[in-house]
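The structure's right below; bear with me while I get my questions together.
Shown here: the complex without one of its protein chains, the others still in place.
The first chain written gets the first letter, and so on, giving A, B and C; residue counts start at 1 in each chain.
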Amino acid sequence: MRFSLFSLARQALGGHARWPAQWRSPEPKAAYDAVIVGAGGHGLGTAYYLAKAHGLRNIAVVEKGWLGGGNTGRNTTIIRSNYLWEESEAIYELSVKLWETLSDELNYNVMYSPRGVMMLAHTVHDIQVFKRHVHANRLAGIDNEWLTPEEAKAFCSPLNISPKLRYPVLGAALQRRGGTARHDAVAWGYARAASALGVDIIENAEVTAIRRDANGAVEGVETTRGTIKSKKVGVVAAGHTSVLMNMAGVRMPLESYPLQALVSEPVKPVLSCVVMSNTVHAYISQSDKGELVIGAGTDAYTSYSQTGGLHVSAHTLDAICDLFPTFRRMRMMRNWGGIVDVTPDRSPIIGLTPVPGLYVNCGWGTGGFKATPGSAYVFAATMARGEPHPVAAPFALERFTTGRLIDEAAAAAVAH
Amino acid sequence: MADRIVGRRSVLDGLVLPARNGIVSVIEATPAARFIYRGDPGLIGDAFGIALPTTPMQARASGARAALWLGPDEWLLLAAASEATTVAAAVAGKPAALVDVGHRQVGLSVSGPRAAALLNAGCPLDLDEAEFPVGMCTRTILAKAEIVLWRTASDAFRMEIARSFAPYVVAFLVEALHGIDR
Amino acid sequence: MAGLHRTNGGGRIDRKKRLSFTFDGKSYEGVAGDTLASALLANGVHLVGRSYKYHRPRGILSAGAEEPNALVAVDRGDGRSAPNLRATQVELYDGLVAESQNRWPSLAYDVGAVNGLFSPLLAAGFYYKTFMGPRLLGSNWAWHKIYEPLIRRAAGLGKAPTQPDPDRYANGFAHCDVLVVGAGPAGLAAALAAAESGARVILCDEQAELGGSLLSEWSIEIDGVPAAAWLAEAVRTLAASPRVTLLPRTQAFGYFAQNFVALAERLTDHLAKPEPSAPRERLWQVRAKHVVLATGAIERPVVFPDNDRPGIMLADAARTYVNRYGVRCGSRAVVVAACDSGYATALDLRRAGVDVAMIVDPRPSGGSAVSGAVKAAGIAVETGATVIATRGRQRVSAVQIGRATSGTWVRCDHVLMTGGWTPSVHLFSQSRGKLAWDEAAQAFLPASVAPGQSQRSVGACRGAFGIAAALEDGFAAGGEAVGWAARARDFKVASDVADFSGVLGASNPGAHESKAFVDFQHDVTVRDLKLAAQEGFRSIEHVKRYTTTGMATDQGKTSNLNALAIVADHLGKPVPAVGLTTFRQPYTPVTFGTIAGASRGDLFDPVRRTPCDGWAQAVGAVFEDVGAWKRARHFPEGSEDMHAAVARECRIVRSAVGMFDASTLGKIEVVGPDAAEFLERLYINPFQKLGVGRCRYGVLLNEAGFIIDDGVIGRIAADRFHVTTTTGGAARVLNMMEDYAQTEFPELKVWLTSTTEQWAVIAVQGPKAREVLAPLVEGVDLDATAFPHMSVKAGRICDVDARIFRVSFTGELGFEINVPADYGAAVWEAVWREVQKHGGCAYGTESMHVLRAEKGFIIVGQETDGTVTPDDVGLGWAIGKSKRDFVGLRSLSRPDIVRSGRKQLVGLLTADPKLVLEEGAQVTAEAKPRVGTPALGHVTSAYWSAKLGRSIALALVADGRARIGARLNIPMPSGDVSVDVVAPVFLDPKGERLNG
Partner (left out) sequence: MLLIHCPYCRMARPESEFRYGGEAHVVRPAEPANVSDADWAAFLYMRANPKGIHAERWRHVHGCGRFFNALRNTVTDQILRTYPAGTPQPALDAHAEDGR
């Protein structure tokens, strides 16, 4: 059933009794043409584009828990494409373009809200780095502009630009097309659209082994709901990627860290944009429901625990309270963590692996929500054709051997 | 040349140290010669006047001299300013490291019945006397600064703080004192 | 009497201490001991808020932390305002000003209530299905421009404060043998037992008074004395124990790994006139050897149509209001009790003079233990029935009692419901303990403690209901925690209630689901939950997110279990098969201020200042932040702007002399027989043969082969090096060195000591540098041959022992004087007097940057960005050619590092000499590049060079060295700029000046 104001009104009259399930919950079949491991936004999106753009229909997405329950369901939803290196610009900008029409594409309101992402500069070094981004982005046709502190304040009225701040705001880089989207809706929208195209989404099925044939090529996965055969397996499991790839004997350049976020109690609109400060460690926006959504840091150590230490959130709240002194009496309502898969150069790994038929899309770390549509799009093409999509090619695993890293962290250390 | 002789200026000059009658007081510890000794503790022998403690987190003091265990191969040596050269001579020529840190850090004495409570506003260690007895010393943290903490008496501590962090530590203690009562 | 509805005596209030307060501008009176909620109820005020979505009138549901409805804003003026406070937890003080929220223009007449008309449209998840299109404008346009702003305005509850918070917040780290959370009977007994052994005990409770449920007991006797007397004695005993810390008004909000528990203590919010400097709240970070959780249980509402009208409340809350606060919540009650505790409530109300019209019990056979007493009191009991409808606009006026759809209407002015009790397992679950479903208790109970935690749950929070049971459970756990394994004690409790199980879910499934509320705060109804399940949201986590049940400020304390049961019922699964959503901290919301504590202003991060900084401040230097340091950026004279000041400073350094505070540079004393070998293995440069008294410019890579730090390294003695690092890199480099020394090369005899703060460093640079220093220095021959460039000598300056380096980061003749830090200021002033005599000046970091750029010296972090190798920036020469290994060497032969086309450091000269490029500007081959043209590189540094009378720039450009002589383009918004590629040394390439 198509979603629209009209269908909503009609169903309302009928007491909403006839809305169908948004996605099917089928029993797993014995074999598929392609199996995606991990029903996060990236995995579901990959299945959707495989079905939509590449004509594959016999696809399963296998998920150990509930779809969208990984980092897709626990991130601070910041979307932007003003990255530094050309390779990054290409994939993140492809994503933003897809965000712009995604609700329509999926017939699901993912609430993409290009309300502007403002990144604060607090030091002379920050200014140099951000201006480098602004210039690089302009050349790539990506909007990103430089604001004075006064302009930053005008764009975001609760911001404290007093020169007496411990680290005063010296300016900001603003990407107006940056913003947020509703995390859950992205997972659900892709799930519904993929399911409608015939993709089987199999929840509560944890992959416990990756099977390989005599030649070493992939021949399927074992799950807690039985063995599923497939000659094409794509691992899109974020924080759990090392564990899965280990099942196929592949060691990965990944470390999994708990990254925290928190929300305040909901209040009437006070913050109309997204504000990020990497120097003092603060990431904040206000959701449509009214909570301040705040991104904290990762714990120092690798962990699969989906929680983290209080000192990590405290560190961020120090900064929020300094930048937004009016928020000091606001209250934290919920604090949670996700497990992020961090690569040495803070860029993702997309593509083929040493195991024939096994593909991987991971390493999005603290910043892959924004890339969901673009990543899924190029990964689907990569899996369908058996060779990297041009936008994905630079992100191949081989770069760690050649040394051709795409080091967003070194250049700016801005990752959200 | 007398006009060239310049005076020593403590980083604490001009700062008001926190104090509240009958509860806690903070004063600057007398300036001292300070060295970091690194290497085999045996090499120093009795030359410093005190054998270096090899039990973790132990300080040994005698008069103005003290040796504080900071790590298995690291000690902080304190002595009267006038004794600086004697200390240096004790290690001369030995395969070890003696580094003058007399100006690297400053000392604060925190004392009074609520001294531990004040420090616990920023120090995460258990300062109960049973857990942190007199004579125990260690590097640790106080809020966002690193310190060396040494309990010199039941209700007294000596803190050593890197020079540029001292104003922060003082300001933190001034702030924290507002939260100390009882 | 403060409030018409006050009983004549009893309770824990002080009827003589009258307090006045206002709610929505209207004045009322309460008494000491009241909460805002009890005081409002005493005044007959039930309507206190509007619901989130439909703006339905809402009253006070509970008497504690679980309150979903009665959220108010309290404003104390001067920025001291707070939204979303639960009236049930706001302690009354004289002059309190409270406002209701989420209504306009007023609570009684709220325009937003029209939403109720659209409620059929506003079903769960409606916003995912609409607000898209029109396709023409892209699916996003209407959403972002029209719908989203409307939704945002409608959403949210209270208003954020608009002024900065003036209050301060404290912090305390605490350790104890036993932390007891919750001071009800179970917690008190645990604390008493633990304290007896002399253990260190902390007992905290979020309420103003210790006692928990005992505070609401009127008829119960413990060990032969009334509950209140027993409580008073218990608190007295604990307070008298020196090793016990009692923390009322202190919520345990987070339970982390290894028994680390975070508490939030409210210090002043309850005071009418707090001391202005006193902290408002305190964060306690407790590390406990053992934790005893005695957090009690929360009563469950009963789900029936229109169960949200003001006046419909939890039964035990009404009991608390009457017994503890002396407040009758109305005069005629209907009690809906699916649990025996509701019967006890009816009895207590009757005693207090409330007319209890009827007890309605959905259980087919009704209550057991107390039903005799209820019958004796003449209260009618209707079993197997429930409420099927209610009436009353802003206060309930009647309920319809029946089975299925028909029944009789009963007039009343309040309805008291209990669906049983949900043990408060929040903290247990946060500690990663495992819960298990308990069929008898109809609840999840703690099952196994997580590894690494040492914890026990006692009393109602683990299903040990009944006061005697709670006391005995608590006492045993308290003893066990301190190692008194077999300690047990019998408590004699008269007229105890023991059955608290109740029924879960909707008591009358099917009827008018659209207005049968489960999550009051988020207006989630039975119908919403069923719709979610129907639409395929089968995981309870999906249901939660689709309907937002349990996601409001109360985090579903009263609703989660009912929601779960309703979904389980709909899916035809047992409750445990549907699972629970995750409990997360905080237990109830905690102010940001409490968590941030003292970290504000200059305490946000230490402000590090150099020994010479006072002088710079006094002369009006402008500072910049570099790491935690404040560094003087320039020293403006008169009305000079930075540009003018820097041009002047640079000119004077090149023509006369300048002095610069380089104290922030990291310094590490590397000592030991193997010191040279150690540096040899870390740095790209050779060090073994460096003579004593000589210096070398060292470059440090990471193992990936990229530059991470640099600095001058001087050999002080055969076994002693003075290593300098960048300001920002000091701690990182020391850590890296320790790492290699301890774990990679433990066989080397070398020791590292940070001396960054031991030395004040004063750079004196310029043709007159020697003349400036000569009169101050003793014991050092400053002559060019005796003291050549790149050497170091020990000597005295101003009678102070010093290490004097002949080094130059400006390209001029230069010295860097290291003196012990406490002498830094005085020596600086002495040098300044000399500098002045030679027409010199002080210069800041900005001029330092210009001066070094004129010479083509790199700054790590500016010319490099973590992707740059020595060869890229023309430092290939520094690599010790005969070295077989050093950190990063192997990486320098990786394919991408040896390929052609890497970016290399070059100089750029603009065709227009007046034009200073912007740092970060991109470099392209052609002018007017098409969008998407890959850049050849970027400008890393760009300045006005006063010496050269033109602008200069450094850039990293692909194949840059091969392009020297070529013309390239800088695309700028204002137009393209053409530049000539030149070698990256603009001044004195032979180094004649610095060797002077």
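Everything that follows uses one rule, which is that contacts are C-beta pairs under 8 Å (C-beta built on N, C-alpha and C of every residue); 3 or more make two chains touch, one makes a residue touch a chain.
Just so it is clear, the structure is predicted and the values come from calculations on it, not from any experiment.
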Review point. Considering the full assembly, with which of the depicted chains is the omitted chain in contact?
Key: A, B, C
Point to revise | Which of A:95, A:175 or A:242 contacts the chain that the document leaves out | key: A:242
Point to revise | Selected residue (touches chain absent from view) among C:237, C:268, C:454 or C:655 | key: C:454
Study note, to complete from the structure: Of the candidates C:256, C:721 or C:857, the residue in contact with the absent chain is C:256
Study note, to complete from the structure: Touch assignment to the omitted chain, from C:15, C:270, C:287 or C:391, lands on C:287
Exercise for review: Give the residue, chosen from A:95, A:256 or A:335, that touches the chain omitted from the document.
Suggested key: A:256
Revision key, fill the gap. Residue positions on chain A contacting the omitted chain are 240, 242-243, 246, 251-256, 300-305, 309-311, 344, 400-402
Practice item. Could you list which residues of chain B touch the chain missing from the display? Key: 56-57, 70-72, 74, 124-125, 138-141, 146
Practice item. Spell out the interface residues on chain C facing the chain that's missing from view. Key: 256-260, 285, 287, 432, 448-454, 703-704, 735, 738-739, 742-744, 746, 884-885, 889-891, 894-895
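The working rule: only the chains that are shown with their structure count from here on.
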Review point. Approximately how many whole Å separate the CA-defined centres of chain A and chain C?
Key: 22
Check your understanding: What whole-Å value do you get for the distance between chain B and chain C if each is reduced to the mean of its CA atoms?
Key -> 32
**Study point:** CA centroid of chain A to CA centroid of chain B, Å
**Key:** 48
Check your understanding: Could you say which residues in chain C touch two or more other chains, in rising order?
Key -> 285, 599, 602, 605, 607
Review point. What part of chain C is in contact with chain A in the complex they form?
Key: 79-84, 120-121, 123, 126-133, 135, 138-140, 143-144, 148, 151-153, 155-165, 167, 254, 256-257, 260, 262, 285, 432, 514, 527, 531, 534-539, 541-542, 545-546, 548, 551-553, 555, 582, 584-586, 589-593, 595-597, 599-602, 604-605, 607, 624-626, 633, 704-706, 861-862, 865-867, 891, 894-897, 918-922, 924, 929, 931-935, 938, 971-973
Point to revise | Residues on chain B engaged by chain C in the complex (per definition of touch) | key: 1, 4-11, 31, 36, 38-39, 73-74, 95-105, 117, 120-126, 128, 131, 143-145, 162-165, 167-168, 171-172, 175-176, 178-179
Check your understanding: What residues of chain A sit close enough to touch chain C in their complex?
Key -> 3-5, 7-9, 12-13, 15-17, 19-25, 65-66, 68-69, 73, 86, 99-105, 107-109, 111-115, 122-125, 128-136, 138-141, 158, 160, 164, 166-167, 182, 184-185, 188-189, 203, 264-270, 280, 286, 288-290, 305, 307, 309-310, 313-314, 317-322, 325-336, 344, 399, 401-405, 407, 409-411
